[in-house]
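Structure below; questions to follow.
Heads up, one of the protein chains got dropped from this complex, but the rest are sitting where they should.
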Amino acid sequence: MNFIDAGVVAREDLAPGYFILRLGGCEALAGALPGQFVMVRGDWGRDPLLPRAISLLEARPDGMAAILVKTVGRGTALLSRATAGARLRVLGPLGTAFPAPDAARQDLLIAGGSGVPPVYLQAARAAAAGRADRVEVFLGGRTAQDLPYATGLERLGVSLHLTTDDGSRGQRGLVTAALERRLDEVGGRPRLMACGPDPMLHAVARIARLRELPCLVSLEAAMACGLGACLGCAVPARSRPFVYVCQDGPVFDAAEVYQ
Amino acid sequence: MNFIDAGVVAREDLAPGYFILRLGGCEALAGALPGQFVMVRGDWGRDPLLPRAISLLEARPDGMAAILVKTVGRGTALLSRATAGARLRVLGPLGTAFPAPDAARQDLLIAGGSGVPPVYLQAARAAAAGRADRVEVFLGGRTAQDLPYATGLERLGVSLHLTTDDGSRGQRGLVTAALERRLDEVGGRPRLMACGPDPMLHAVARIARLRELPCLVSLEAAMACGLGACLGCAVPARSRPFVYVCQDGPVFDAAEVYQ
Amino acid sequence: MTAVDMAVTMGALALKNPVMTASGTFGYAAEFADVCDVGALGGVVTKGISLQPRAGNPVPRICETAAGMLNSIGLANVGLEAFAADKMPYLRSCGAAVVVNFFGETESEYVECAARLSEIPGVAALEMNISCPNVHKGGIEFGRDPQAAGRLVRECVAAARVPVWVKLTPNVTDVVALAGACLESGAGGLSLINTLRGMAIDARTRRPRLATKFGGLSGPAIKPVALRMVFEVHRAFPDAPISAIGGLQSGEDAAEFMLAGATTLQVGTQNFVEPDAAVRVLRELRDFCAAGGVTRVLDLRGALQA
Partner (left out) sequence: MTAVDMAVTMGALALKNPVMTASGTFGYAAEFADVCDVGALGGVVTKGISLQPRAGNPVPRICETAAGMLNSIGLANVGLEAFAADKMPYLRSCGAAVVVNFFGETESEYVECAARLSEIPGVAALEMNISCPNVHKGGIEFGRDPQAAGRLVRECVAAARVPVWVKLTPNVTDVVALAGACLESGAGGLSLINTLRGMAIDARTRRPRLATKFGGLSGPAIKPVALRMVFEVHRAFPDAPISAIGGLQSGEDAAEFMLAGATTLQVGTQNFVEPDAAVRVLRELRDFCAAGGVTRVLDLRGALQA
């Protein structure tokens, strides 16, 4: 883990409210695994104060890294104004990751909204290992506008299921409905790995529980330090009173944190 | 007085640490007089909180206005990053002004550092009234780098005396020494009008007192409101316990505020 | 969008809406007339008035801090007579209810000031600033001692013809005890909070940044403390009319303070940042209500789910 002074190389605007920042000088992040994240902050003074937790979308050995951000509040709005040349302080890579793709089993990856990066990185890892066929990705959003980086996922050559609540792209309905239909088809005991809004993760965890499938979820919680020091990112758990998202997670066995 | 949503049209970098912002949408500032100022703030959130007092360098009827800023702390540093398109909230014009040029007498205008704008505007007013010959400008700085907008002053066609402490441009020495030499030459009872660092104003006021010349100084004081409401910008005075720079000034009779 | 009933009653005082400006941050209102639609506001609280004019503290008097500022104005004001003669004419006609903040250095000054201010036509209520050093008690503030505060409030309430709100200092161990003493003594409302006592130092000159060393901290930095105190006092005295003050910047902040128990809201330091801040806060609060289906703004009051 490192504390890096990174430079914004480019900003790519995706659908409204989503953007990618490509960062240089991030050699120290190379080898970061899918699900791992960084704490990021620009040089914007004392307010907002805390860095923001953002998953890695990419972390290449040449020092190029990328994050995909959804603008929700003041911190992400400030990040959205970063242009080439801006400096960011980046702490990472932090946290746990999705397990490596496994030749013997199918992984169904489910993403919603800003939950795309870990799923993208996991799919990319499978593709790089020649196991693109072992992975299927489910990406859901309200409208066609809320499917950030679907193009990136398409380029990986993995099987991609898109859903929108309003049917404006892909199948109409919730991503979990598409997941269930697919589970009915494929049979066997695929692993589920999900990242996205809490209600989506909750629903995926429930599906896994009912079908007795292994399931990993990547959680979000308000964070101050990202290092296991502030104890702010606690989430009630099954095996002990609390787990800490920054250190014990963000990737958890769904059974540990849901129900 | 108005509270304007202005747009930055251009930033011109002068000597290091000095820059001009040209603002559009400032019709309401037209007619502002030399010495009058605005309270300015960008959309940079809650810290730093207060707007900054900045004199007007120009305020044209077509809505174009300009300010000349010296970067000293966080607020002016944020202003220095403004690029074309940035929005500023501008309250003004505020405060008192230098008196109109007078056909009957000579005005010696003295400026240092970021004190240039009122002096420039006063010289420009004289030039526009066909009285460029009634005005002489003294601009002093530590080095040639600290004579911001000397070119602007030159263009006005008024007589311009430059001084630098190190002699790197104009006469070597303090601007007040050049002023005294010139006063010895010109004789008569010219008016002195000065804007710049406190020690310079103090020295000019002293010269005026000893020579019994009328003298106006444009003061600076920390401000919160600019409107005479917070009572923060008090300065001890002769005729009453305090005068308020934003309302009673910034232009004062030197005898009221010095000695 | 839903129409929203913005009217509130703060104790005996009916206001067309809950948004006011805080004492010392809006002068005598006329200063803002060019750039702020003062008449749209529920009320304005004036700069603190004393019997005699006061020049205020030595300078420097203000400095900026993280998301806030310190001030030690020293309660400079024009004095009661000039206030009545020069400042009330605009205030009376501005369209907002006029609440006059006042203070004294002795109990009798407080009482006389309350009596005389309340007789000025157009004064809707008084706001007592009890965070003022009691010269007879060696400079300890009235506002830090529930007993002293209670007695002082009782006398002022008895002397005044209009409701008397009491403005509490946050620099105490137990704000609820103080609030209770004031309410028992007949306070018509509680204004909270005044500034937090703070200090700033210039490391280079090795001097305090304020001539008086200490000053009052205001602005967004203190909002969490203000919200806590409003909630604590409301929880202890659910019927007490509370005017919330402290770092209020937006309609959402206003809604938060009302949920915590406030009936009225005072915009302070933000007036310096934007002279029409209070009007914007009012508009945003109305929009917040409308968007959330709240038809009476007072339905927000104390509606925190806690």
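A, B and C are the chain letters, set down in written order, and residue numbers restart from 1 in every chain.
FYI, a residue touches a chain if its C-beta (ideal position, glycine included) is under 8 Å from a C-beta of that chain, and two chains touch if they have at least 3 such contacts.
Computed from a predicted structure; not experimentally measured.
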item	value
In the full complex, displayed partners of the excluded chain	A, B, C
Of C:G188, C:P220, C:P241 or C:G268, the one touching the omitted chain in the full complex	C:P220
Contact residue for the chain not shown (choose from A:P99, A:P214 or A:G232)	A:G232
Residues of subunit A (touch criterion as defined above) contacting the omitted chain	1-3, 41, 46-51, 89, 91, 221-225, 227-236, 240-242
Subunit C residues that touch the omitted chain in the full complex	65-68, 70, 144, 171-173, 196-201, 203-208, 213-215, 217, 219-225, 227-228, 231, 247, 252, 255-256, 259-260, 288, 292, 303-306
Touch list for subunit B against the chain that is not drawn	46-47
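Operating definition for what follows: only the chains that are shown with their structure count from here on.
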item	value
Target subunit B, source subunit A, minimum contact steps	1
Relative to subunit B, chain with the most remote C-alpha centre	A
Winner on C-beta contact pairs when B-C is weighed against A-C	B-C
Chain closest to the assembly centre - both centres taken as Cα means	C
Gap in Å, rounded to a whole number, between the CA centres of subunit C and subunit B	36
Length of the line joining the C-alpha centres of subunit A and subunit C, rounded to whole Å	47
Where subunit C touches two or more other chains, by residue	66-67, 220
Residue list for subunit A, restricted to those that touch at least two other chains	46-47
